[in-house]
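What you see is the complex with one protein chain gone and the rest in place.
Lettered A, B and C in written order, each chain numbered from 1.
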Amino acid sequence: MNDAIIELHNEATPATAVSPLALRLAKIGRGFYKRGWNLGTSGNFSAVVNRDPLQLLITASGLDKGALSAESFLHLDESGNVIAGHGRPSAESSLHLAIVKRRKAQAVLHTHTVWSAILSEAYGDSGGFFIEGFEMLKGLEGVNTHQHHEWLPIIENSQDYDALSQQVEMMLQQQPNIHGFLLRRHGLYTWGVDVEAAKRHVEIFEFLFEVLGRTHH
Amino acid sequence: MNDAIIELHNEATPATAVSPLALRLAKIGRGFYKRGWNLGTSGNFSAVVNRDPLQLLITASGLDKGALSAESFLHLDESGNVIAGHGRPSAESSLHLAIVKRRKAQAVLHTHTVWSAILSEAYGDSGGFFIEGFEMLKGLEGVNTHQHHEWLPIIENSQDYDALSQQVEMMLQQQPNIHGFLLRRHGLYTWGVDVEAAKRHVEIFEFLFEVLGRTHH
Amino acid sequence: MNDAIIELHNEATPATAVSPLALRLAKIGRGFYKRGWNLGTSGNFSAVVNRDPLQLLITASGLDKGALSAESFLHLDESGNVIAGHGRPSAESSLHLAIVKRRKAQAVLHTHTVWSAILSEAYGDSGGFFIEGFEMLKGLEGVNTHQHHEWLPIIENSQDYDALSQQVEMMLQQQPNIHGFLLRRHGLYTWGVDVEAAKRHVEIFEFLFEVLGRTHH
Partner (left out) sequence: MNDAIIELHNEATPATAVSPLALRLAKIGRGFYKRGWNLGTSGNFSAVVNRDPLQLLITASGLDKGALSAESFLHLDESGNVIAGHGRPSAESSLHLAIVKRRKAQAVLHTHTVWSAILSEAYGDSGGFFIEGFEMLKGLEGVNTHQHHEWLPIIENSQDYDALSQQVEMMLQQQPNIHGFLLRRHGLYTWGVDVEAAKRHVEIFEFLFEVLGRTHH
């Protein structure tokens, strides 16, 4: 598949145009937009299309997430260079690459939501918070009981995305059990073994953020 | 109808594919998903297709409720064995079976919502709460006045679904007038004499949960 | 038009099937349902189809407002008798008739919403509340400035709809400038010179209820 993509790129035809993964990510993104989870062109969605060498399908920067189509995606190599597709990669691509390298993640979804912004500030000085006791937690990969304690780290936001992606890589190594993290006053990053798992994780976290946000704030 | 289903099953064709009941439950489920009432593959929807012997149509485990179709349902016998359809039954099927056995319910709907999670925790130690004085209560089967006192029991959540379903059966016997119950930090179970009545009960409870939640919390 | 309707009725064909008014009310009702303003089969929508003698088109009782069609409506005479259409009239039809008799209203819309339920209880003992100073008030018929003081009366809810409709008639006579009223822990009634004006009034009131509800409660 990697070869085919490069070939198509050489012919200046965007390889992403016919990708079922891109179609699926686009639909998920439009659904999130309807819920107000990616307003104002915020957020990014990505999926691994090849592991060795690593290739990532990711939303181009600055797009209206309510109008995503298969053409809205770029192919990046493992260094973040564009190898197919039209548009500019987001500065946050390095975070997506860091996650798929450090986790068995095939998809990474990043949202900007009201409740994640509120909680990331409320618990920002503590560096994170636990979510405990909710049945909904069982939807997170590998969690089998509502008695699970999910730690959600919060990282200070920064415009130095190289430093930020290194910090994220380190955190992912040190905390192998987390399913996502927040950037302070910024948003949620979560991932999954496939696109559907990542979508499920977004919905679970956003649901639980709203419950916690309405309970304590 | 029971015979027909078994026959189809023997031919390895899912009997559920053409069921109007499954189509209707799928549409209701997609509508709930739009409202955020079954995010992250949470919740289950079921309907009785045969009474003697008992057969239940129920959502297979782990499905995206925003993408439900007639193929998303299993047929279970009264012991919870799959007799038609593709997929794994939810561990919560035993609760659905307990309800349709103890009530004249033809449909059982289970949602995971923000306000039910909040109220189930706020009133969890009291074992439940009353909803009183709202015109909306008149939409509950057999209720004729807003002055009705609806008791909504809250049961501690558990991963031992056998014990949980026995507890639910006992509660349904002891409290013949309730129209639903909450599992703590988990969600709502309600039912109806048909699918439309069960849908109405979900909407009424969720509406009232939001009113109570915004008033007191 | 009155004659034609009766004729159709004699032939047992529902006159409402082809009514543009019914189609428009049905669409408005489905829109309100999407916003959660008429969950659980709650609410009623009506429009005057003839003034002398009075004939009212009104939603039949107990319908899912998300599935309204032109067939969902009855024709009532001025006494509330069904003269065309299938189904049972709501007990609240008497309120609709009271309003169109006492006001130059051609349409009456009744919603059950979270914020109207909350405000109707918060201000119930005061018998109503003022809404003042919002630009949005200018959308109410005859209001030309945000400095308008809109009084919203609250009436105790009751299952004696004859008494309730008499109370409403008296209130409408005594308070000629109001654009709507609340039934306590029940919902909003508003109306307009045509269906569009009534729809506009619902949206304006519900918007302002949410602003007030979030500000003070």
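FYI, contacts are C-beta pairs under 8 Å (C-beta built on N, C-alpha and C of every residue); 3 or more make two chains touch, one makes a residue touch a chain.
None of these values were measured; they are calculated from a predicted model.
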item: Visible chains in contact with the missing one; value: A, C
item: Listed residues A:Gly31, A:Gly128, A:Pro153 or A:Gly187, member touching the removed chain; value: A:Gly187
item: Hidden partner chain, touching residue among A:Ser126, A:Gln159 or A:Gln174; value: A:Gln159
item: Residue of C:Arg35, C:Arg88 or C:His149 touching the missing chain in the full complex; value: C:Arg35
item: Interface with the unshown chain - residue positions in subunit A; value: 36, 39-42, 64, 66, 112, 114, 117-118, 121, 157, 159, 183, 185-187, 213, 217
item: Chain not shown, touching residues in subunit C; value: 31, 35, 133-136, 139, 144-147, 196, 199-201, 203-204, 206-207, 210-211, 214-215
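By our rule, only the chains that are shown with their structure count from here on.
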item: Rounded Å distance, subunit A centre to subunit C centre (Cα mean); value: 46
item: Interface hub residues of subunit B, defined as touching at least two other chains; value: none
